[in-house]
Structure formats: C-alpha cells, structure tokens
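With one protein chain held back, the other chains of the complex are shown just where they sit.
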C-alpha cells in the first residue's frame, strides 16, 4: 500500500500496519515475512472492555513511523530499510471474531496463526485482551519457550465455569505439550493470587519480579532458556509503569520504564530465535485523546520488528 | 438504606436503586415488590462494549430522584409515595456474571429472575446489552406477551456459530413456549436485515414502525394483545432518538421523543398486567460526562415503577 | 479590545465577551451599556460541579460571533451594529468568588451588580450555578418582575441547614420586597417536589408548563405582568431539551427547542423593560468536546442583547 | 475486501468504506462505480480542528452497515444489493494532503477527482472541512448545478489574505464557469454575514432557509434547477440540528431532523442526475465517545449511494 | 456483602469498599475494625471541583482487589486474610454532606468520626478535597501526631473571609490542642507560599522535601515523633508524581514514585500506632477513562489496611 511518491501523513490512507501490503491468509504470505495479524477480541476482559479496537488503533499509530526505515540515533543504525516495500513485513488483516462464542473465535485464531506458520512467517499479533495468547500459542507445533512481559501472571486456576478469562492464558499455555517453559517478567501486581504464584513455580516456570529487574542482569533471568531456542514473546502493555499507559485498564504502579523494556526486547531477540510475538491489553476506547498508549504499543512492535529483521540480515550475511 | 433525616445528596451514600433496601435473593424479597436486578453483562455487544457498567450508573442516577415520592406536575399526581420505605421497591443486587461463559451467565440470570418471580415480585431488570432479555424472559412460567421498544428487531437468524449476540434475543424469546407474541415498537434502523423483518412477521409477531407511531393511535398497535394480559416489557434505550442517548452505541436517528415514550409506557401499564421489565443498552463508559443517558434511563424506570405501583394501589382500593 | 483590522479568529486573543472593552467596576461603565458580569460560582451544585468555568467558556464561544453585528436572515435585520465598538456592550469581568464562604460571595455579587445598576447599565450575568440569581436580584432596588425559564422551579423550602443551594433561589427571590412576581416557564422535571409547586402558587407566582407552552399563546402566560414592567430574566440552560445541552448536569427531557426559546426571548423583550438577565448551569468541564452547550448559551446571550439594544434604538428613534 | 464467509463484525478488518475493494486511482476504477474518496484536510477550520480524521472514522462506522445490502422497512425495499461485491462501489483511498500547502493539496484533490470522473465514476467524497468542496467541484468539466445542504452559506468575501478558509468555498464555486447555480439549503446561522447573503443572491443563487423547509414543498425550492440536470451535492453535517451532531464544531440550533434530510436526499436523487457528492465537517477527535456523528454521516452516505444506485438500476431496466 | 460462592467481577454488585459489610454508624461497628467512611465533599476545591465523587469511585476500584486477601510477591506474605469476612474491615457509608453549609458538614464529619472512635474503630477516610482532614482530626480526643504526605503544605493563613478552603486544613489542625506535631512529607509545589513555609516551621512542625526524601533515610525525617506514638496519616494523592495521578487537579511534577510511597507507608505503620488515615483529592469526574487515579488510591488504602492489620496480628501473637 505504501507509495513513496506521496506525502503519507499519518492521518491519510487506509491503515495497514506501517502501510504494509495487505495479504489474504490464503497463500500470498511471503516466506519469512513478519506477518501482522489483528485479533480484535476483548470478551475476556475482567473490568472495562474495549481492547477489541486496539488492532485498528495500533495500525493507525504505526503510520506515524516511516514505512521506509527508522533510525536509532543512539546506536547510529537504521532499521527496517525496505522491509515494507520488500514485503519483509505484510499485514494479514484481522482474525474473524465470532461474538459470544469463545470456542469458535479460538478456533479461528489458531487456524489463522497456523496459516502464517505454514508459510514460515513470523506472526506479529495485535491483541485484544490477553486471553488471545493461548489460541495463538496453540498453533505452534515445534517446541517453544514462552516469555511473558506483564504486571500479572495470568495463571489463575481453571474451573468448570471460569476457563478462558484473561487471567488464565498462561496456565493453559504452560499445559501445552510444545511449551517448554514460561517466563513471567515484570510481575508485581497485588492482584496476583498466591495460588498463581505457587502453581507456576510448581510447574517449573520462572518469575522475574521488579526487584530482580532492577538489581540483577538480564542474563540472570533468561539463563534457563537455551541460547537460540525458539521463543514466543507476549507483551502485555501493563508491563510498563501505569504512568506510561493511561489507556490500559490493568495498569499497575512500579512498572518498567521504556529503557528497561527496550533492553529486554533487544536481549530476547539477540539470544533466542523469536518465532512470534503479541502485544495486548491496549484499550483505545479509554485511552487519552492523543492515543499515547497506542503510540507506545506501536513503537514496541516497530522496534521488535526492527531487531528481529536486523538479526535475520546479519545472519544472512554471515552465511 | 434510605434515611429521611439526612440530606441525601445524590453523590452521597452506597448506591442502591432509589436508596431501596438491599435484599439478598434468598428469601427476603417482599411479596409484590418491584425488585431491581442488575445484569452487568455486555459480552454480546456488536460494536463498542461497556454496557456492563449500566446497572451501577443507573443506580447512581436514580439517587437524583427522591426516594420518598415524585410529583408529576402535569397530572398533579404524586407517585411512589412510601414505596421505598414501605419496601414496595427493593434492590436485589446484581446477577453474578461468569465471564466468557455465556451458558453459566444465562443460567445465573434465569435463576435469579425465577427467585424473584417465586416471591411474586416484579423484576425490574437493569441491563447490560440486549442479549440479557432472553434468559430473563426464560424464567417466566406463565403465558406472557412480550413488548419490545427498540430501534431494531433483534431477530437475527440463529446459526451454529452466532447464537447469543445482542442481535438475536427476540428470536429466542419468540420461540419460547410461554411467549404468546412479540411486539416490536419503534423499529426503524437501516441495519435491520430483511430476513429479520420477514421472519418475525412470519412468526406472528407485530412490528410498529415510526410512521405508525406518528400517524396512528396506540390502541391500533396494541390491540392484538388481550386486555389485562401478562406483559413483559423490554426497553432498549436506542428506541429514543439518538440525540437523546449519546451514551448508547446503537443510537439511530428518527426515534421516539420523550413524550411518545411516556405515552407508550402509560398505555402499556394501563392496559396490561406488567409482570416485569428491563432497560438495556446504556453504555456509561462512553456516555457524555454528565451521564445524561443514564439519567434518562433512570427516569424511564422510575416512571414505569410509578405507573405500575399506582395501578396496583388503585386496584387495591377498588377491591 | 476589538480591532477591526485583524482577522480575529475565535481562537485568537484574550477573551472578553464579544471582544468588548474590559471595564473595571469602579466608574468606567458607560451609561445604558449592557455590562457582562461573570459569576464563576458552583459550590451550590447539587450533583456534578463545574459550572464555575462557564463565564470563561461563554466568553470564548462568544468570539465565534462577530463583534461588529449579526444578521438574522429570517427577518432580514442586522443586530448589534457597532455595539461593541460604541461601548453599548462592555465586559465588567468576574465577581470575586470567596471559596467556602457563601455569605462573602453573595455580598460580592450583590455589590458588583449594584455598581452596574448605579451606572444605569443592564447587567448581563454569566453563571455559575442557579444559586447566583438570588444575590443578583437582591441588588435591584426598584420593583421588578422576575421571569425564570427553567426545567425546575428552584423553589425548595428553606431550612436551618439547607439555605443557599441551587434548588432554592427563587423562593428567596420571591420573598424579596422589590419582587412583584415570579413566573416559572418550562417547568417539567419529575424532580420538582410537590411542596415547591404548591408554595410558589401560594405565593402568587405563575407556572407555565410544557403543555401550556405547546398549546397556548405567549400572551396567555405573560399577561399577568403589566406591559412595560421592569423584568429581570433568568435563563437556566436546562430549559432546553436535554438533547441540546449535553454539558448541563440538570438536563431534562421534553424541553424547549430553539425556536420556542427564541420566540419567548423576543416576546419578553418586546413586552417588558428588560433590566437585567442571567444565563446559568452550563458546565464546561463536562460538556462535549466541541463545547456545544457553551456555544448555545453564548447565542442565547447574543440574541438577547440584540433584541434589547434593537428595542432601545427603535424607542430612541421614536423620540 | 468483503468476504461473505466471515462474521464481519464492525470492529474487525481493515476499514475501507462498506468493505468495498480498494482501488488505486491509476486505472482500476470500474466504470459507473461510486468511488469513495477521502480528503483528510482540516487546515481551513475556523475554530477547533480535527475533521481530518473523518474519512477514517466514516469508513469505520460504515462497517456497521452490511456490505451486502440494506433494507428500508418503510418502503419495503432493499438497496445496495451486490453493490460492494459487484464493484458498483469501490474505495479509492485518500487524497495525499500536503501540509501547510493549500495550493498543492488543492491540486491533488482536483486531480484525484478528475481521475474518477475520467473513469465515469461518481465521486463520493469524505471531508475534511468544507473548504475541500471547491477543489472537488473544480474537477468537473461539464455544466453542473451545485446544491449545498448546510447551516451556513460559506460565501464569505475573498480577500488578499483570506482566500481558502472553510467560510469561502461556495463563493469560489459560484465563480466557476461550469457551475450553473448554487442552492443553499438549511442556512440559518447567526454567524452568516449579511454580505454573504446579499452576494450569493446577487450572483443568481438560491437560499432555502428553515422556515421555507418547514412551510413549503421541496419542489418549490428545487424548481429553478432543470429536471435531470447534473447536480453535485455537498452536505455539511451541520445542516442537521446541533443535537444530532455533537461531533461537529459548527453545529447550530434549529436545524434539520433526520426525516427532513432523508426527504431532501431522495428528492434530489429522484429529480436530478447526481454526479458526485461530499459529506464534510465531522470532527471525530471531538465527537462523543460512541462516534454518533460519524455513524450519522455514514448513514447519510449509505442512503445516498442506495438511492443513486437504485435510480441507475431502474433506468437500466427501463432501457 | 461478600459472597465467596460468586465470581465477583469488579463490575458486579453494590460497591462497598472491598465488599465489606455495610454498617450503620449507630452501634454495629465491630471493635478494632477498620471502618471505611466516605466524605464526598469538594466545595473547598480551589480550581476544578469533582472530588466529591471519589468515595464512590474508590469503592468501585477497591472491588478489583480480592476481598479474601492479597498477596505480596516480594515479601512472600499474604495480607488481609479474612479481614472482610471476619469484619476486621467494615464500610460505614458516607457522611451526610450539607451543601453550601460548611459548618453543618464539618459537624457531621466530626460526629461520624467520633462515633467510629467511640467504637475503637480505625477510621479509613475517603475524601473529598483536603479540607475534610480538619473536621476528621477534630474528632480525636487523645494526643496524636499528624503526618501529611502531600505536594503542598495546606498551611495558608486564615483570614476573615478565607477560612475553610483546601489550602488551610493543616493550619487548623496544627492549632488543635490534641495535635502534638504536623509532619509534611513530599512538599514541593511552587504554589506553596513562603508564609506557609515559615509559619509551619515556626509552629514547631517538620517539612520533608523531595531532596530529603531522595537523599536521607526515613528515620531521619520521622525521628522527631516518639516511637509508638498515636499517628493520624493524611495522604493527598498529589504526593505522587503528576504522571501517576492524571485525575488529580493539584498534581505537581517531581513527586513520589510508588516505591517511595510504599516504603513510607510501611515505615509509618511499623513505627507508630496508626489511629486513622485519609486519602484525598482524587477527582473521578476528570480522571482518565480507565480510572487509573482511583485505582492507585484504592491500592494505597488496601496496602495501608494490610500493613495495619498485619501489625495488629503480630502484636496479638506476641502477647
């Protein structure tokens, strides 16, 4: 969709992510592409709903970044050069959400991600509330480690009646046979139940709290995952300090600042083989009018794409 | 909860409806009371969610009316005198919503309404989105006629995947054996599908469009329901013209003004035995900051209660 | 402040009403001027406060009208020509509000209005909540009739503890010796207490409800006030239908539309000697983001000024 | 873009208008199609800017209508059947706005519309502020009549410094050689300057005020335009009563209700050859959170498309 | 009110604080309970009013925490276990505010707190604006020290006209005979007047500015209060950095982050006998739509309750 001869102000044009080409799921996904997939689902929200509008809002704010590349002044490096025009990034549109039918919606999600994986694409998932991570991860066949950056554990017990809320996805994920480990980074909320804490540790998972983040090195928390392992990363925007995410209903104090997040994203991409990622829990309905939370989320996604593609290119050069 | 020795400003106090006593569902519901029941459910919302907060908001705005009575200048009559202190109105709290589990939530709704009906109370239901009317009406055992005041028909076909959205409740209701008829008043939206229109007529139901409302008399549209029949009334706030309901996501132009609504409410109470009613589709998350839509909704409920209790009293006097 | 050589976009410049000259109260008020006086007081608000910001907001929206004149297409007449440049309109700034000290604030209000009256100016008062009308009217010495256009009566009983809320000003006003009558136009709220209704009638006042407005002629409701009597007019913005005033906390359904209001304003100016007026209960904190309610309020004021000055000029010509 | 096998909730999917196919301007526009063109330009806004986001918002709200057809219960007719799938409606995306360069932006607008006209398409233009109508109309080569439904005249004098504000487009348009007449319908604002009024009449144009709309028949106001003449229609959303358009900065009281607008749209399509139309002055930044003003605007466009295509089909059948 | 058999989503149910039992002030307050008391008063607000809605909003957001306990991952401790079901926490409802009558309201506040103190309860006060701390503290009979965490000193001179604004409470408090000292923590605003600063020091009080907080240890600032002294704590939400409190009108830059606040709260509870506390100056009318400021306030209260009850239990065990 990008046309370099135009001015391309962010308020102009049909919004795909970064003005990437819109690709239907049936066959045109370029191999190895980062394929953006929206999942506008928020029926599992525990308090104020509205995250269903985040895929649309993230795409709109992504247009504030140049589709041609971005420049990181600090490292004097340019990222994403020609990624959009060269179809290293495409937009696969949204999953079809079936209202009040969580089974059908989960089925559609898993199927859509499976199509992307079958094309050897890297799914870049735009939530939605956090419940969507479970059907997304379910689509992966190969063994993966899951890293969750989040103020909460989302590891609530599963009961007969409460099964697919956004407090439970990582218990479901931890139970998947292909998932080797779950690592919770940034957990700190007083709303985490003790049972969640005990159960995820008992399941062999790893929790990294804010004190650890402040006082120890990243290698200390990520050492339990083998280097170059396949990693799926799930970023809940509430991992950030609540002052940075006014449009996130589950914002919590004492969270990550941007530099901490950036270091973490860089380290994860550098050490592991990032095979997919999601960003969840932005609620544009309730955000401040400038859309600051969506902008921040779009930047996280753009940087992750940048680091991931830079790594691919370096490794291509190395061959 | 009401204490006549206090000033009772609307911003003071724990908000039950009209400061009525809070009654648990297990046994303390006074016979013949109007029992307010909140159903904070909006997972079936087709566009912007948030109606789950309406029971809370309706109760808060109800406090702007006096719990001691209200006076209608036009008719020089006083309504609801001693209704709250005499427990002719009580607040039964909210139904327990089970997130992302529509079956469990519907079960809880039907059960809660059944408890009220078992106590010979009149359920005054605060939605939620319109999907809640189906499990509410399901609780009625005796034959009833259903009147829906709404810009839409909510009679969408039921499919394997789409079953309990807020576009379908009146098809479900129409299929209930105890429901003798459904009367749709105020239907006008361009989003009504032709199939809905044909199917509800085919099912023997009645549609009253805006032209009929403007040009013919109420008796013309309600004559198909026997006098003194048991009637359940469901009011979607979008029946009003959209200019009156900025906090309703499904607002439509060319709707009812307040006088038309009031005439309708009065006529329905006068002609029939109103055995329960609901008010749905107010979204306080998205309303204007003055909460105008919740205030309007609270007034509709207060008037309906007033007319219903006045009728009871007159008939009591007549005996 | 008006400079005709400038473009004068509404968002430019220090906002006095209609860019009129700012006149300190001590002596520079031109004789016979309409003198705008802000009373940013809302401590008497019964629900959501914020009307204290209305004087500022009304001045800002007044700048959307031309300071040079306005043209009424329907009557093909031009109003307010040279009123600002000729200092027939001036802005006297705001009354000094003393927080949490209603006696001191009332004193300041009455004194400020008295200064304007001493200069033979016509006070054009920008509220504030409706409680401010009492200290304003208190400043008048000569016999006056008071007309209140309002959805409510504001005639609540005065008790030891509740004295100066915005539900009581017209009882205070009715008790003032110089006030010959109070006429309540547009009363309709279900929140009017029966005691208010009975008491104001008992005091010899007149109520004009919506049915009367719709079905009878203005002369029928205003006939009890002698032609050419001195009249003070108090307009509560909630007289309008609530759909027109989203930024008014006390908005009520079934209210005046704009044409009804305009007819009323014209009739009052034509029949009586309008010696002052106020506009109250706009809450800019809670208005829709376009400021629609303030704009509507500013237009009401501009029209009233236009009619009042047109009458003066015609009578000047007649001499 | 429309896929009938999906649920297609309005919050899902990349938003083109009605999920119509996105067509680049260079050649793929189907002949005789209605081609939606966004012009996200608001630099000419006289008060609060933000209308640049209306094309995006109108597309999003258009998704609430079915892309398969819409049903009008009143007339028992179905409109737009297969219009999207049959490419009778396409979306041509947005004009490239060049910031702070009105000449370049106007050039881009005129050129884009010219491309559509060259393809024999009917431009369906989504503003933007009202200044965009001038460069749009400039693209027409054949003689046309222009009808403007608007609370204002937008016929302000053109000066050396003030040239392309949104107060002036219809003076520019009236000066175009291909424009045979301008008809202003709904004009009523007190902010209309007398010079505008006199000048447009002097130019041979026609003004239809609210009294005329209420008291006379449509044929009385449209009779000066020859039957079947080519007509370009420009709808300013502020033609509606301000209570219906909280997200329009220039809203005015005493405006059109929806039925009046609908009658007008039907009459214009029925009598004339509608060769293009625009809808302007919705400001989504400032609208109520439900987006009511955008929804209303989308409905106006959908109805206009429906009437226009129905007429084509009837005439096709007639041949 | 808490029913452990329910799902208890935060949007369900009549909101008392943490779903604690609602206890009327006349006699049912359990001994030693923490008794929540709302004071919905904001007439003393110096700029934008609206804090009157904070008791309601704080209760609503408190429901996001579990009524059964909360778990602190860092210390691996559980707090508030059975506090609600065991009635160690109750909700005493709201003080009756008498509008525009500060004397009557203050009287009601002092009386309500006195009732709680007479029952040996610990008042947990939900403001309102900061002026309410004076009538609250007035109810204490025994000698107490007062600690204020606040960006301001609120120690403005008292004059004939300005007496009970929210700029003056701590001067009134400092003058109370039972108050042994006032300690101002977090003071930093440029709006603090020099006279306030000089006067509070002259009265023997202690100011702890942000530099001291950053550079010295808590014991350095609290050493002047005897260990185990009775302490009343007043927390103005503006003590936090303004980035954390978008819904606080008096937010100031360079404030406390959450960890600093938490350390402070823990230290105060650990060292002293906390006999009551308040949280003030949250304005839900103006907060971001997610209610972030109310959530943060609720968390401060929940933690304070947790620390206070944990201390009681430990000391009970020690006996």
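Each chain carries a letter (A, B, C, D and E) given by its place in the written order, and its residues are counted from 1.
One rule holds in what follows: contacts are C-beta pairs under 8 Å (C-beta built on N, C-alpha and C of every residue); 3 or more make two chains touch, one makes a residue touch a chain.
Computed from a predicted structure; not experimentally measured.
Across the entire complex, the residue among C:6, C:77 or C:259 in touch with the chain not shown is C:6. Checked against the full complex, the one of D:162, D:195 or D:217 touching the unshown chain is D:162.
Although one chain is not drawn, the whole complex shows that of A:78, A:141 or A:216 it is A:78 that touches it.
Within the entire complex, the positions of chain E that touch the omitted partner chain are 46-48, 161-162, 187-188, 190-194, 197, 207, 209-211, 242-243, 246-249, 251, 253-254, 283, 285-288.
On the side of chain C, touch with the chain left out of the figure occurs at residues 6-9, 11-16, 22, 38, 40, 52-53, 56, 59-60, 91, 93-99, 285, 289.
Contact between chain D and the absent chain runs through residues 42-46, 48-50, 52-53, 98-102, 104, 131, 161-165, 285-286.
The rule we apply is simple: only the chains that are shown with their structure count from here on.
Looking at chain C, one finds that residues 46, 48, 161-162, 243, 246, 285-286, 288 touch two or more other chains.
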